[in-house]
Structure formats: C-alpha cells, structure tokens
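A selection of the complex's chains, in situ.
For clarity, chains are labelled A and B in written order, and residue numbers in each chain start from 1.
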Amino acid sequence: MKTYTEYLTIHTSELREIRAITEDVKAALKKCELTDGIVSVCALHANAAVTLGLNEPNFFADFWAWLDGLAPAREDYKLGRGFESNPATVLQSILAGAQTTLSFTEGRLDLGPWQELLYVEIDGQRPKRVALKFLGL
Amino acid sequence: MKTYTEYLTIHTSELREIRAITEDVKAALKKCELTDGIVSVCALHANAAVTLGLNEPNFFADFWAWLDGLAPAREDYKLGRGFESNPATVLQSILAGAQTTLSFTEGRLDLGPWQELLYVEIDGQRPKRVALKFLGL
C-alpha cells in the first residue's frame, strides 16, 4: 500500500466561482502510479466546497441561485464580524459538502459519464487549498 | 492491505425510489474477507445519491416531500435541455450527497442500530451503478 499527497492551490478571479477539478485529480493519479484505491478530496477552508455535479456554466448559474435561496447572505447572523466572511458562506459549504472521497480502479477514477468533481469557491480572490490524499496499490 | 471492488447495478421500476443497500455492502464485505478498514460507496450518476438514513417507507415519503420542497423540479432552470433530466435532480443529489464512506471492524460495518445506507434514485427506470471500494486488512 502506498499513499500520495498533493495540494491544489486555486485562486479564482471572482469571489464565487465553480471549477471542475476532475482533470487535476486524474493528473495526480497518473503521477502517483497507483491503480487501485481511493482518494479523499477536501477543501481546506470553511467557505469552499468539493462536490460531485455537472461541469456546465448553466448548471453553475442554477446552483448559485439555489444555494443563495437556501442559505442567503444576510446581515443579521449572530456570528457577525467575528468571522472574516458572511456566515452564509459556511452554511453553503456545509450544504454542498467540503469533502468527497472517490475510488479508482485500473488507474481510472470511478465516475459516471456526466459526473465531475467540482471545487466550489464561495469566498475567493485569494489562494485557497484543496488536499488530495491517495491510498491504494 | 488489500482492496476489493464491486459495482452494484440498480434498476428501479419507479423514476424515483429509495433502496436500502446495507445488505449489499455487507454481502460484498463478507465476500472480500476483509475485517478491518473502510469502504467508499459512490453513486456513479449526477442524479442519484448515497446517504445514511432510515429504511422506512414513511420516512421515504417524508424525505421526498422535504427534498422537493428544497430543490423543486422547475421549468425555468438555466441548464434547460442541455441535460437529459431536470437540473433539480442534480441539486437533490448534492443535497443528499452522492458518496458515503463507512468503516468496518471485526468484519462488521460500523453502523448504529437504526442506520441504513440508502441509495436514492432520483431519475431511474434504467440501470444505474454504485461503486463499492473496500480498503483494509
């Protein structure tokens, strides 16, 4: 059994932006030469998420509208100024999930035909990190 | 350390259907003869989910009503016809989560007394796949 670690650094130009990172994970998988196991992908920030979805700009628009409906940025959160961002960014991270584990088999990620691993930046315009940890044979 | 892979194929007769897959995962665990480790369970489709919950028809009814309230199928999503299903199916998958990792100890899944692993089919009536990847001793 071997492990392999990689940290992606993502610096979005927009405050909020979705970026498919499937290809980054595939590239790391190729580099580490593991062929069978799992990879944990985790956003190292309380206001970012890693989830499975579609890599389609129109879907991103639908996603943001939906997320803002369920966890709107408001001024009356109790957390207030104790946190650098609006607390809604953390609720949105919890809703979408900060962490996803994928398996890989014969050197390929186990993903469906439309499925993409999405990094969801909820408070960007600065470097943010995503931890990739591979375990396998 | 060993790995073991199995793909479940689930073909529901309804478009939407919840199916407990705890027994399928237990059967695979028995087959692979691992006794200590983790298993990643991931729906290989953007409109299905794998989550922990209760295996009770009345709970399923409550779950669907709740899910439809939070991510309703609407006609005004931007994704529109670019995707074969209503975009709400993907939002519902994100809400419930497409992937769950469980641990197992002394040959048994670590689950609480009422807990069941549920496959949530959001757009079925066709064969769909779930990837099981076991890692352990």
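Couple of notes before you dig in:
Keep in mind that, in the parts below, contacts are C-beta pairs under 8 Å (C-beta built on N, C-alpha and C of every residue); 3 or more make two chains touch, one makes a residue touch a chain.
Computed from a prediction, not measured in an experiment: that's the story for all the values here.
Summary of assembly composition: all chains derive from one sequence, 2 are present in place, and the complete complex in the structure file consists of 3 copies.
Just so we're on the same page, only the chains that are shown with their structure count from here on.
On the side of chain A, the complex with chain B involves touching residues 1, 36-38, 51-54, 56, 58-59, 61-63, 66, 70, 95-97, 100-103, 105, 110-112, 114-115, 135-137. Listed in rising order, the residues of chain B touching chain A in the complex are 1, 3, 5, 38, 40, 42-46, 70-71, 77-80, 82-83, 87, 90-91, 93-95, 97-99, 101, 129, 131, 133, 135.
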